[in-house]
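Then we have chain A:
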Amino acid sequence: MLTITDLSVAYGPIEVLKGVSLEVAEGAIVALIGGNGAGKTTTLNTISGLLRPVRGEIRFAGARVDGTPPERIVAAGIAQVPEGRKVFRNLTVHECLLMGGLVRRDRAGVAADVERMYGLFPRLRERHRQLAGTLSGGEQQMLAFGRALVARPRLLLLDEPSMGLAPKIVADIARLIADIRRDGMTILLVEQNAAMALALADRGYVLEAGRIVLEADAKSLLEDERVKRAYLGL
Partner candidate 1 sequence: MRVLLAASAVAFGLGASAAGAQQVIKIGVVGPMTGAFAAVGQSEITGAEMRAKEINAAGGKYKIELVTEDDASNCDQTVNATVKLITKDNVVAVLGAMNSPCALAMVPITRRYKTPQFTAGVGTSITKQGSDYVFRIAVGSIGQTRELAAFAIDKLGQSKFAVIYSDDEYGASMANGFKDALAARGMQPLVFDSVPRADQDFTGQLTKIKASGATALFTTGAFTFSALMAKQAKQLGMSLQLLGDTGNASPKYIELGGDAVEGAVLVEPYTPADPDPKLQAFTAKYKQQYGRDPDGWVAEHYDAVEMIHQAVLKSGKIDRQTVRDFAASLKAPGTFRGILGDWTFDATGDASFNLYKVQIKGGQKVILAR
Partner candidate 2 sequence: MDIQTLGQLVLSGLTIGCVYSLVGLGFALTLRATELINFAQGEMVMLGSFIGLTLLTTTGLPYAAVFVLVAIAVGLVGVLLERTILRPILDRRAPLLNLLIATLGLSIALQALAIIVWGREPVAYPRLFSDEPVMVLGLRVQALNLWILGLGLGVMAALHWFFQHTMTGVSWRAASLDPATAALFGVNRRRNVALTFAISAAVGGAAGVLIAPLFFASFGIGHSVIVKAFAAGAIGGFGIVGTMLGGLALGVIETLAAGIVSSDYKNVITYSALLVILMVFYRPTARAGRSITEGAKVVASDVVDLMSGDRRRAALLVAGGAALWLAFLLLADTYALRITNMALIAAIAVLGLQLVVGYTGQFSFGHAAFYGVGAYASTLLTMKLGVPFVLAVPLAGATAALAGLLVAPVLRLSGHFLAIATLAMGEIVQLLMLNWKWLTNGAYGIYGIPLPSFAGWELESEEGFFVLISGVLALVYLLLRRLTRSRFGRSLVAVRENELAAMSSGIRADRQKITAFVVGSACAGVAGALYAHYIAYISPESFSFLASVQMVTMVVIGGLGSLPGGIVGALAVALLPEMLRALADYRLVVYGGLLILFMMFLPGGLADIGRRAWRLAARVRA
């Protein structure tokens, strides 16, 4: 569904991605793991159209999307749950969810989907008039998921969904990702929590200093000695 070929991205003179290629098959969860600064977020932001690549191409459902403005990307069916949640702190929970459906034409459909999110996350319904900035970390992550899902994406980009969350909540998030996938969503998951990511994923890529250094199905990556030493702390 998503094919990235030889992608290079630079901030000014400094190249952050150096020829990354990866593929996400329809209906799959693909994990992209690596240390801080390896270029994981840069990869997602380039797919989302926030950054323009220097080289390489990105194809989504057959069409080239690199260099396309972000609003077209989200309309084409790629939504992102950004790193650190990035909820709009001074907007209410309800407004944040509505923001997810900004590019959709059917107002009624958006309203129905927001309602669906309230069903999925009852905590959000309780707090729908509260400012998003006042929610707890876990609730903000739910809101970020809900906001992305209201966009009705075909591909969901998740950037470190476990970051800064208590283990119990991380487990909830993992269950949620599994549930979403069961409903037929394709997911590209960026994680530093490699164990969690590889447990959920079908396939995994390891990014180091802007380059893919390993790629294999998730199970075998979990067994890989290098991965174990570098990312699992075992």
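The rule we apply is simple: contacts are C-beta pairs under 8 Å (C-beta built on N, C-alpha and C of every residue); 3 or more make two chains touch, one makes a residue touch a chain; residues count from 1.
Selection rule: all candidates are chains of the complex that A comes from, given by their letters.
Values in this document were obtained by computation on a predicted structure and should not be read as measured data.
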By the touch definition at the top, chain A has one partner among 1 or 2 in this complex. Which number? 2
State the interface residues of chain A toward candidate 2 in the complex, per the touch definition above. 48-50, 69-71, 74-75, 79-80, 82, 86, 88-91, 95-96, 98-100, 102-103, 147, 151
